[in-house]
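Shown here: the complex without one of its protein chains, the others still in place.
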Amino acid sequence: MIFCALLAGCDKNPTVIDDSPSAPAPVATAPLPEMLSGYHFQSADTQALQDDQFANPGMLWVDRGEELWTTAPQTGKPACAGCHNDAATDMAGVAAHFPKYNKSLDTVVNLEGQINHCRVEHQQSSPLVYESDDLLALSAYVGYQSNGLPIEVAIDGPAAPAFAAGQAYFYTRRGQLNLACNHCHEDNVGRMLRGDKLSQGQAGGYPAYRLEWQSIGSLHRRLRFCNVGVRAEPFAFGATQYIELELYLKWRAQGLPVETPAVRR
Amino acid sequence: MIRTINRRNWLAGAGTLATLTVQPRLLAAVSEPVQSVLKRDFPTAEIQPGRVNIELPALAENGNSVRMKISVDSPMTPTDYVSFIQIIAQANPLPDVARFDLSHANGLAEVETRIRVSAEQDIVVVAGLSDGSLWSGSAHIVVTVAACLDALY
Partner (left out) sequence: MLKARISVPARARQGEIMAVKTLISHPMETGFRRNSLGQAIPRDILTRFECRYNEKPVFTATLHPAVAANPFIAFHVRAQDSGKLEFIWTDQDDQVTRVTRELTVDPAA
């Protein structure tokens, strides 16, 4: 980061207008006058695909997650259902509050991190590999229990530093194209970038099935894709930077419904 | 632009156009990949335009998965029904997409699926009826290019 700042400072190229972070938006209010889910920016066909539970391919991972939910691990410890009972009632709304501060880990974790924490702590099993079909299936299944419920994350107390870091990330230029998240997802919402209509970058649909991927994928996969898009080095799946950004994005999407599993182009 | 030839259009034109030999017209109008499929699968039969209705977006957001719905005008009775529907995508690496075999047991000659479309093209559909007659329709599609490609991430 310091190296980048130094480089930017040395750059006398007049076409580079501003390399410093844009001013962060005030914390008290959401940065956009009207909150629109990514759903709003899809074609009618893609919206219909998301809405039809028997055509939405993301539901295949939800079904697989349901199987995993009730399958006890080899360690003799209980299945997810052994502690949490019926996911349809006990897990409704849970995903809408992630990422959140986890006391025993003393850090903010996202849903994938919480699932792996449960596996290690309560099932004495190894954590699932990020972006593996099993972790995608479980997070899609738990996420699906909150489908339609409003996103609501805590950003105060022990979550405050992560939130501030995530917000700073959102407004920091990066990559060879020297773009921050807000340059696409606030300043140019609704405009076309080649064949894509720029969305507000709301994160309520993940894990989401993307036609481009021909698969379901996590929010972090989408964030890596954003980084590569501006020609920045992507972070690892589950990286602290992405969890902080995820917290900021979820706060930014406050009140929008969880759409897991959403369908995006 | 969806160049669907529906029953009404076809019937309206049928009075004056009935004498036209349709197979050479169709074959002349389509590309070599479609011709080779038609020659392979229907070497002798005559293919007439009409009866086939296609729902396909004029502009696909992503060519990996494009909704396509096909219906064929048919009463679907034990003596008069659609026996198959075949999809041909001439600009794809392989022109064959899918073939659906039906009978009067379906009650309705309508199939929906999702296909891969590699480039702008006319997607051709051939339907075969129980009397042996062959009918066809086509729909034009443009595939947009995404801003950021993500094949490896």
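When the chains are written out, they are named A and B in that same order, and each has its own residue count from 1.
We take it that a contact is a pair of C-beta atoms (placed from the backbone, for glycine too) under 8 Å apart; a residue touches a chain by one contact, two chains touch by 3 or more.
Being a predicted model, the structure only gives us computed values, none of them experimental.
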Exercise. May I ask you to name the displayed chains that the omitted chain touches in the full complex?
Key: A, B
Self-check item: Options B:S36, B:T113 or B:S133, residue touching the unrepresented chain
Solution: B:T113
Quiz prompt | Of A:P31, A:P57 or A:G175, the one touching the omitted chain in the full complex | solution = A:P57
Quiz prompt | Candidates B:V72, B:A89 or B:V126 - the one touching the absent chain | solution = B:A89
Quiz item: Given the full complex, what residues of chain A touch the hidden partner chain?
Solution: 52-55, 57, 59-61, 63-64, 214-215
Quiz prompt | chain B residues that touch the omitted chain in the full complex | solution = 64-66, 87, 89, 92-94, 96-108, 110-117, 151-152
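Please note the rule applied: only the chains that are shown with their structure count from here on.
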Exercise. Please work out the Cα centroid separation of chain A and chain B, and write it as a whole number of Å.
Key: 40
Practice problem: Give every residue of chain A touching chain B within the complex, in rising order. | Solution: 42-43, 45-46, 48-49, 193-196, 210-214, 221, 224-226, 228-229, 234, 265
Self-check item: Footprint of chain A on chain B - complex, ascending
Solution: 57, 59, 61-62, 64-67, 144-150, 153
